[in-house]
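To start, I am sharing the structure in question, which I have written as structure tokens.
Of the protein chains in this complex, one is absent; all others appear in place.
Here the chain labels run A and B in written order, and each chain numbers its own residues starting at 1.
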Amino acid sequence: MRAAAAVLLLWAASSAHGAEPKPAGSPPPPSTCVSCHAELDGAAAEPAAHAADDVHFQKGLSCHDCHGGNPAAAADDIEAAHDEKKGWVGKPARLGIPQLCARCHADAEFMKGFNPHTRVDQLAEYRTSVHGKRNAAGDERVAVCVDCHGVHGIRPVSDPRSSVHPTRLAETCASCHADKGRMEAYGLPTTQYADYKTSVHAAALYKNGDLGAPTCNDCHGSHGAVPPGVGSVANVCGSCHGREANLFRETEAKRGLDLDACIRCVVCHDNHAVHPPTADMLGVGPKSTCSTCHAEGDPEYRAAKDMGAAAARLKERLAAAQGLLERAERAGMEVSADSFALREAQEKVVEARVLVHSFDEARFMAAVDSGLAGAEKGVAAGRRAFRELRQRRLGLGVSLLVILAVIAGLVLKARELDRKTPSP
Amino acid sequence: MTRRRLLDWFLGTSLGAMCLSVLYPVARYVTPPDVPEAETNRALAARDGELKPNDGRVFRFGSHPALLVRDPDGSYKAFDATCTHLSCTVQYRADLKQIWCACHNGFYDLSGRVVSGPPPRALEQYTVHVANGEVVVSKT
Partner (left out) sequence: MSGESQAPGGFAAWLEERTGLSALAAVARKKTVPLHRHTAWYYLGGMTLFLFVVQVVTGILLLLYYRSSADEAFESVQFIMTKVPFGWLVRSIHSWSANLLVLVAIVHMFSVFLLKAYRRPRELTWLTGAMLLFLMLAFGFSGYLLPWNTLAFFATQVGTEVPGGVPVVGRFLLRFLRGGDQVTGGTLTRFYGFHVAVLPALTTVLLGAHLLLVQKHGMSVPESEAEARTGRPPRSLPFFPNFLLRDAIGWSAAVGVLAALAALFPWDLGEKADPFAPAPAGIRPEWYFGWMFQTLKWLPAHVLGVEGEMLGLVAFGLGGLLLVLVPFVDSGRHPRRSRALTVLGWVVVAYAAAATAVVYLKQGP
């Protein structure tokens, strides 16, 4: 019965909302709600305090568009303001908040007056998510719109001060998902945020300000948040790491493998604590990821061992070339062209590491060999520079000998002349 | 041979040797080297015809990698090949007719503008001149 009344009231309120969208930046319409609440104490004043920041107010909407009631009531006349006949609902029921927001945000006709590109499927997506499903089942503890977007001072997503801006989203999710008390009831872990903060993605986002770096919603979705299933993790990572994802798919198709058994990216790279790959991961050493599944005696084990050894050799030869060229430069030789060429060889390390995802030893070795060729060229260039340095020093030695001979000759000649011309 | 004449000969010869050791480097120095001038703002990217239409190649321009692209219609374009995201070297994708960065799937169009992916800025574009069968790329 209560629910029916609530729905009825909501419907009534919805027909009261026909407010025309005002151009952005126009001042919020004068409203008794705001002026009255601004004078109250404590929590009652909170809605009015944020009115100026709120994107809805800035677009010309006001309190009554969500809460109902009469914004034009006389000041201090609470009953007139909170008039149920004018659709007053008070604080909306928590479970019904998604529908409340969707009244506008799922209305394509209404929203396109504000922004022709804006999406109107948030509620539909939400319903597919764990949050949405549990909300529909009556769980009041799961997130609804206001838990992430804020209640009264709602800012657009693109505003860096918004709680769902990429630089702040992870904290917003973590406010529940890192809370042991909350997550215990669902049996969910709470380490994701801490793990994410150690990751290379977090470093790119927070330290370098790279908004292309992923945060929670880039992998999990914004409204349809689900943990990516076994099948979709690779698709998710692959939306940026296209090469690696393509290689995986090629490998599966070409060799008829079922890589599901390895849960793709996550097994080697983790899902939240994604760190830059290291040379140790390849091969059969203690820190290697290959040996977590492949045991000694497997053909894969041998392949991993060979690939690890080849990568190590490439690294060593590149370091040798780099060292030689740096020493030559310090000794005064000009090696910038050779250093540049070495860069190309160094990029082969990256290429080889990407080719690990093809699980094709031949392709990997081809990249390593190409890198080794470049490294050997660098070593040869370094040796050439030192040869030239030796030649210069030899030339110097010869010319110094000649100069010494000249000096000796001059000294003897001077002495001879002195003997012949006595000083007056 | 008197001592004096020996000394004169010795002094003369060693002075001559010293003069030679000065004049030889000077003579070599003033002889123009194979490449007559520093390639500063200009670089020879390729010979005309080396690159087929709808193909691209990376070459060295000063101390940076640069990308020479030959359009499907035959004209040449050149860009700084350093991706504006995290500085990987970009490459030309003939299948997509776009410039691609393999590191994080960034795409640029043939004007260097970002089409998709994380790169924040367009690629710097260079001027290309084709003369005497050479494709020369310059910064201005």
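Here is the rule we use: contacts are C-beta pairs under 8 Å (C-beta built on N, C-alpha and C of every residue); 3 or more make two chains touch, one makes a residue touch a chain.
No experiment lies behind these values; they were computed from the predicted model shown.
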Kindly name the visible chains that come into contact with the excluded chain.
A, B
Which residue, A:Ala194, A:Leu257 or A:Ala414, contacts the hidden chain when the whole complex is considered?
A:Ala414
In chain B, positions touching the absent partner
18, 22, 25-26, 28-31, 33-35, 37-41, 62
Interface with the unshown chain - residue positions in chain A:
332-334, 336-337, 392-393, 395-396, 399-400, 403-404, 406-407, 410-411, 413-414, 417-418, 421, 423-424
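We take it that only the chains that are shown with their structure count from here on.
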Distance in whole angstrom between the CA centres of chain A and chain B is 35
Would you tell me which residues of chain B are touching chain A in their complex?
4, 7-8, 10-11, 14-15, 17-18, 21, 60, 63, 65, 85-86, 88-89, 102-105, 117-120
Complex contacts: residues of chain A adjacent to chain B
210, 212-213, 239-243, 336-337, 340-341, 343, 347, 350, 354, 398-399, 402-403, 405-406, 408-410, 412-413, 416
